[in-house]
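Removed: one protein chain of the complex. Kept in place: all other protein chains.
Naming follows writing order (A, B and C), and every chain is counted from residue 1.
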Amino acid sequence: MTDFVTVSALAARIGNGAKLALPVDYAGVAMAATDAIIARAPRDLHLVCVPTGGLQVDMLLGAGLVGTLETSAVSLGEAGSAPCFVRGVRGEAFRLMDATCPAIHAGLIAAQKGVPFLPLRGLIGSDLVTRRPDWKVIDNPFGENDPIVLIPAIEPDVCLFHAPEADRMGNVWIGRRRELATMAYASKRTLVTVERIREDSLLADEKTAAGVLPALYVDAVAKVPNGAWPYALWGEYAADGEEIGRYAEAARTQEGFEAFMAARAEKAA
Amino acid sequence: MTDFVTVSALAARIGNGAKLALPVDYAGVAMAATDAIIARAPRDLHLVCVPTGGLQVDMLLGAGLVGTLETSAVSLGEAGSAPCFVRGVRGEAFRLMDATCPAIHAGLIAAQKGVPFLPLRGLIGSDLVTRRPDWKVIDNPFGENDPIVLIPAIEPDVCLFHAPEADRMGNVWIGRRRELATMAYASKRTLVTVERIREDSLLADEKTAAGVLPALYVDAVAKVPNGAWPYALWGEYAADGEEIGRYAEAARTQEGFEAFMAARAEKAA
Amino acid sequence: MSVATPPVTHNERLIFTVARLLEGVRHVAVGASSPIPAAGAMLLRALEEERGGAAVRLSILGSVEHNFFTNGGVELFDCAAQGRIDAFFLGGGQIDGQGNVNLVGVGGYPTSKVRWPGSFGSAYLYHLVPRVILFREEHTPRVMVEKVEFVSAPGVTPPEVYRRGGPKALLTGRGLFSFDAERGGFRLESVHEGHEVAEIEEMTGFAFERPETVPFTPDPDPATLALLRGRVRDELAETYPGFAARMAAEISKAA
Partner (left out) sequence: MSVATPPVTHNERLIFTVARLLEGVRHVAVGASSPIPAAGAMLLRALEEERGGAAVRLSILGSVEHNFFTNGGVELFDCAAQGRIDAFFLGGGQIDGQGNVNLVGVGGYPTSKVRWPGSFGSAYLYHLVPRVILFREEHTPRVMVEKVEFVSAPGVTPPEVYRRGGPKALLTGRGLFSFDAERGGFRLESVHEGHEVAEIEEMTGFAFERPETVPFTPDPDPATLALLRGRVRDELAETYPGFAARMAAEISKAA
């Protein structure tokens, strides 16, 4: 059954060494939970960006919590490059597993289906394939001289995202952002922050049911209004581009990053 | 772009030898289109039941339109066994490709993803594997002495189902019956009958958007109120168990089947 | 004023046995036309709630009301592969002593003299759901055979085959067997009231182990029976109105 907890208690469920899956910037990023995670400071996280990372990932990198980063890209979008990511790559601050978007999806879907791998077209000839010895190229057993890449299952310990609402049973409205469901299916535990909690069941009406991640997959929910800020939440509010820009500017140095984060934590407290 | 046509014109798009995917009895069966197909009488259809068949499949078998039947089961549910199916198996009236539900899903998802196969756990030790030489058992390249079945992609020429509504752009509301989307993704063409057509876009509201199959995948729509009868349509109407029972009774002989179908066609005309 | 409780009926005994077999599960999936397995799961859920035990989820396939899946037909199978389904029920036109089930037919293949609907998801779920309960009311040599003619789903597999599920028990109209995966065979655990070991031996086409004295299948205690006849039957009536009505009629007749 789904637990309803504070954002701090939610963050406490992400332990040292956890493989943590996080969504792309427009899918519903649990930004408020980022501060709670940084406050608890789990060590040696393995981040899986689904399929790319942004502000949240850059903050976790800057806070030094990340041992491994598996992603197809990290960027602040319009605000430019992700400063802690760029600095960390240069300084070898973490192990890097460069991927490509459909490979991340394929790995999660393999886990969703409980199979060891999924085949994926494309990729051959990319240096990613040589840099990812965990990917294998085999000859398609249904073809002849037809090399194809196999992507191993990605099985996160935990995934974390932000959504508009949950109901009291623990069902979560994810709308058409179905990669959030894929993350939850693939992960051992799913943590969700939401704008609001409603009393009636999201599954009661077939209209809303279609966009629901069932409680079966949801371990804990924390209510955090405006919890994706400064990112947008689809159907709810727009991104705060200026705040993202302020971060991009501040985090150009590690000191600037730390000052920014301290101010952010103070504001949240 | 999506064409809006009569059910007869819709049925005319299913040609001789077409590989035709059809949904399970509770997912939205285009029953009214069945009569239109039988009236046009395409030959040598290859039916793919997603993942099992019922009344519609039994009728197409009884009408002698089917060359190959690929299915995990055919049954009339509470009304008992599917008479034309049972008779056809006994008389070798068609080629039979016995499957298991997740293998049908896997084959369609492989087609959805444009990959030649999907791996699937289970199955090993079942006579299905020996009876389906198109399935292959390989040693999992990520394991050791770990046999796993590969299911080849199922690429239907066309799929056909019934849904509550479409909009004027050709978007179709499929709610949480996502196997209908999988069928459409996997198929070259998608034909849909609907209860009603609405003027405003189903994609305009994020609440309804989550359950929409986009027009991109929808080739033609025909409006047929009550088009799943005597099957149920989720969220709309219940099954007419008595009518299914009457069919089960009548179709116990080929003559009885033909008389039933003639009466049905007359009623529809 | 005291009213004698009508005795436990056959169906109630089966339902209670199913609930016992499900003890400890968190999530049970049952087929659309399986009222006894569903009732057993509902009874366990009610018992656990009364005890303050772990919550029990029940998914009824094909039902709109008791279906909390939102990813279409594939979700059950994905969910099983993720280890999120603890128990499932399988029937079978034939069941043999190695736990193999045949849902396809007899008298040749692909041309079968008697053809059943087909294998459904059995070939998959039998490997992946930890606790599969074989449930078949008809217990005759026609059904309980030495060797099935078509293996829809195998009871045992070679050690190298990935498998984390399989048969745990076989419940019939006459008795209850457990399955020993190591040995690959059944053991008679109990006979239902009104039946006998000799009768079961005669009606079973496969060899099985048995204790020297085979007990009767336990009946529910009065509190459990009351729960079954009250809340559980009400819940059951929502999805299986015909079966719930029949259960009520059986009790009146017995009273």
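Basically, contacts are C-beta pairs under 8 Å (C-beta built on N, C-alpha and C of every residue); 3 or more make two chains touch, one makes a residue touch a chain.
Worth saying up front: this structure is predicted, and the values here are computed from it rather than measured.
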Name every displayed chain that the left-out chain is in contact with.
-> A, B
Could you tell me which of B:L120, B:C159, B:V212 or B:A250 touches the chain that is not displayed?
-> B:V212
From the list A:D146, A:E242 or A:E255, which touches the chain that is not on show?
-> A:D146
Quick one: say which of B:A181, B:V194, B:I244 or B:M261 touches the chain that got left out.
-> B:A181
Please pick, from A:R13, A:H46, A:K113 or A:R177, the residue that touches the omitted chain in the full complex.
-> A:R177
Interface with the undisplayed chain - residues on chain A | 24-27, 50-52, 71-75, 77-78, 81-82, 85-86, 89-92, 95-96, 98-103, 105, 109, 120-128, 131, 145-148, 176-182, 234-235
Residues of chain B (touch criterion as defined above) contacting the omitted chain = 1, 111-115, 171, 181, 185, 203, 206, 209-217
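One rule holds for everything that comes next: only the chains that are shown with their structure count from here on.
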What chain lies closest to the overall centre, CA atoms only?
-> B
Determine the centre-to-centre distance between chain B and chain C, using the mean Cα coordinates as centres, and give it in whole Å.
-> 29
Residues of chain B touching 2+ other chains?
-> 120-121, 146, 148, 176, 234-235
Multi-chain contacts in chain C: which residues touch at least two other chains?
-> 64, 69-71, 77, 81, 128
